[in-house]
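A single protein chain has been removed from this complex, and every other one stays in its place.
Chain lettering (A, B and C) follows the sequence in which the chains are written, and residue indices restart at 1 in each chain.
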Amino acid sequence: MKLKIKTFGISRDILGGREVELDMNGTSVGDLRKTLSTRYPTLDKLNSLFIAVNHEYAPDEKVLSDKDEIALIPPVSGG
Amino acid sequence: MKLKIKTFGISRDILGGREVELDMNGTSVGDLRKTLSTRYPTLDKLNSLFIAVNHEYAPDEKVLSDKDEIALIPPVSGG
Amino acid sequence: MIEITEQPIEVQKVIEAASLKEAGAINTFIGTVRNQTSGKNVVKLEYEAYEPMAIAEIQKIIDRAAQQWSLTGWAISHRTGTLLPGEIAVVVAVSTPHRKESFAACQFIIDSLKQTVPIWKKEFFEDGDQWVSAHP
Partner (left out) sequence: MIEITEQPIEVQKVIEAASLKEAGAINTFIGTVRNQTSGKNVVKLEYEAYEPMAIAEIQKIIDRAAQQWSLTGWAISHRTGTLLPGEIAVVVAVSTPHRKESFAACQFIIDSLKQTVPIWKKEFFEDGDQWVSAHP
């Protein structure tokens, strides 16, 4: 499945773009994690990495569609 | 000893004036308390009554002079 | 800054007086006149202060706070005279390097102020008035 992924903070530096197209194996958020980890091993060094689907933190079981707005959420540091 | 006593809040209503002259028996804050209690028994109904001497809360043992600035401090309710 | 004033309090001025570049965190407490007290409509309040002693007592509270927390700045303004519902009676602003301290220090200051600083308020209702906390 081909997905467009929004990136923020340090994940933008690692993926190299505000929105990155990714061809992934599988259909779930967990599958996306695996693809990302293989393609961008530096992501594993972060304190945490959440994946947001349609502006909500998504669990690994969540099934993705190519219409979803998907974003990488590295450790937040607002305030 | 003759003293001038500043009054605030409800103690002003009870003593009837911003500054009241009082002829007291004894010399200490504790003695002043007794004189006040005899002269103005309504003061005993307050939640608390402190006596300030020269802008400080004063203990009953403190000896007074007629040069001291003495004030009645009924329960405070600032803020 | 410690201020006891009959004029309306300017919150922005109090916050600025407490701010410092080294700060990072500023906590501000604003106490306003409520339009109700135990179900009765409040028409107005009257505050009076024993001013020199009130300032001395507030300074003691600040000194105690400064022993416990790293205050980089602080400012307290308390109004006296007649206040209507919605008006500001007191503003406490505290700046510290870190967030938690700013909350703890500000809360300590306002809690202590209410306990020891010689300021009194009288509440006026439609059917009478009373000195707050005077009686059991």
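Keep in mind that, in the parts below, a contact is a pair of C-beta atoms (placed from the backbone, for glycine too) under 8 Å apart; a residue touches a chain by one contact, two chains touch by 3 or more.
Worth saying up front: this structure is predicted, and the values here are computed from it rather than measured.
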Contacts of the hidden chain among displayed chains: A, C
Omitted-chain contact residue, chosen from C:Gln7, C:Asn35 or C:Gln115: C:Asn35
Touching residues (missing chain, whole complex) on chain C: 11-12, 15, 19, 21-36, 85-86, 97, 99-100, 102-103, 106-107, 110-111
Chain A, residues in touch with the chain not shown (by the definition above): 6, 8-10, 13, 45-47, 52, 55-57, 71, 73-79
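The rule is short, and it goes like this: only the chains that are shown with their structure count from here on.
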Centroid distance [mean C-alpha coordinates] between chain C and chain B, Å: 25
Euclidean distance of C-alpha centroids - chain A vs chain C, Å: 48
